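In this view, the complex is presented without one of its protein chains, the others remaining in place.
Right, subunit A next:
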Amino acid sequence: MRTGRKKLTIPYLLPAVSLYLIFFVGPAIYGLWISFHEWSGFTDDMKFVGLKNYGKILVDPIYWQSFLNMMLILFVGGIFVFLIGFLFTALMSQGVAAKKAIRAIIFFPQIIAPIALAVVWNYLYRFDIGFFNSILTSIGVNPINWTGPNNIMMSAIISIIWYSAGFYAIILLAGVDKIPNTIFEAARVEGASTFKIFTNITLPLIWDVMSIAIILWGINAIRLFDFLFAFGGAEPPTRMWNTAMYQFILGFGQRTPIYQLGYSSAIAVTMVMVVLLFVVTGRKLFKREVYEL
């Protein structure tokens, strides 16, 4: 880096900074402003109501149902994604047959369009001729109503785990692959068990990668929208809305628009706060001495 060169600073930054200000920073601030108003969007009069929308959130059962679903994806989904992720990482770092092919295959669901995934998974869950019930009936178990109102959220989370776990496994694996093999060999010579090696060597050495992966999962899980929205079908039942879906439906409608732009904006603000809370807590929890290789 050198001082003395200046000519390009402004022209090179200007397009990015102005786009960012006009289409991201500005809208984000304006969104916060809208959240203090009552507004149907059609009439021009935005009515200032202060914190009323936020008060409404506190007593809105649909919001808290959606909040619960968001948390279920974040934590229940997250626990399984990382359990499976760690399992796969541990196995693959010890060497499995066709490691490269397996790596490529388990990663792939992550880059399939979520709408396509929703179509397919909904079909796999079909009561009459779906994949899971065809297996269940063939082994003499009663079929399950996977996408019935009581089960649909659980089924959605299973699918989300399915298309996410491989991706997070491979992020972790990329961290493990950076650890020199000699360290593992030395541990094995010393007689350490597989489990010991994982907890005492691998885990501390991929701590940073892991904490970033968990924070990334958090951001993605909180804003998750497309898969769940399409998975719910034409009229997704309220019980399976997460906060992102509720926010969208209030602002843009499902079929019958609701157009509560102020309220919808307030809900979006709460989502930002949840992300911030998650990232800040996550960074605090995972902060510790970094082991340098």
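One rule holds for everything that comes next: a residue touches a chain if its C-beta (ideal position, glycine included) is under 8 Å from a C-beta of that chain, and two chains touch if they have at least 3 such contacts; residues count from 1.
The rule is short, and it goes like this: contacts and distances are computed from a predicted model.
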| item | value |
| --- | --- |
| UniProt protein name of the chain not shown, from "Ger(X)C family germination protein", "L-serine dehydratase", "Aldehyde dehydrogenase family protein" or "Sugar ABC transporter permease" | "Sugar ABC transporter permease" |
| Hidden-chain contact residue, picked from the options A:I57, A:L74, A:I157 or A:A213 | A:A213 |
| Per the touch definition above, residue among A:F36, A:Y63 or A:F88 touching the missing chain | A:F88 |
| Subunit A residues touching the omitted chain (full complex) | 1-3, 5-9, 11-13, 15-17, 19-20, 22-28, 30-31, 34, 41, 84, 87-88, 90-92, 94, 96, 102-116, 118-120, 123-124, 129-131, 134, 165-167, 170-171, 173-175, 191, 193-195, 209, 212-213, 216, 219, 222-223, 225-226, 229-230, 234, 244, 247-248, 251-252, 261, 264-265, 267-269, 271-272, 275-276, 279 |
